[in-house]
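Have a look at the structure below before the remarks.
With one protein chain held back, the other chains of the complex are shown just where they sit.
Let's look at subunit A:
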């Protein structure tokens, strides 16, 4: 049986920490010596569901500079979900989410009736830095404004540096796509298991931030 592949695209301004969030999720570590992503980078993580299915998370990490959005169509096509990332210490990166979201939906080649319900999450990175300029209330308001009755945009405040909420955010998006009511249960190996739990991540009304 072919395994399920969930394609998740990570977008947002340059320097907000897209690559670091991804690396924290995959490798459980943070390094300050990272490189700018040119074009797109790509990494996969195999996860197992409790009914024995193997699911591959394909994380597409994209370049943050605006001009690279002209390449976006080739990276966005066929995406199952999208992580919008901003920097909680830089208001402009939050302001630009509007443009990132619109551009993603425009270039994703989705049928118009699916656009509204497309799975998105919001991640405010760098909460380990005591210099916040984007409030939780602002993030929640943005998420609510862009949610639809069938698709609530969850928002997370995270730190790629100390790992806060990173696992939760990526678990959430994996759950939103195809396999609701799941959590990641780390077993220390390169893959980990998805178990059912009662309080579905998808069903929650409140934001984690």
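Quick note on the criterion: a residue touches a chain if its C-beta (ideal position, glycine included) is under 8 Å from a C-beta of that chain, and two chains touch if they have at least 3 such contacts; residues count from 1.
Please note the rule applied: contacts and distances are computed from a predicted model.
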| item | value |
| --- | --- |
| The complex's invisible chain, by UniProt name, from "LAME_0F06172g1_1", "Exosome component 7", "Rab-GAP TBC domain-containing protein" or "UreD urease accessory protein-domain-containing protein" | "Rab-GAP TBC domain-containing protein" |
| Full-complex contact with the absent chain, from A:75, A:142, A:156 or A:170 | A:75 |
| Chain not shown, touching residues in subunit A | 5, 14-15, 32-44, 56, 58, 63-65, 67-68, 70-71, 73-75, 78 |
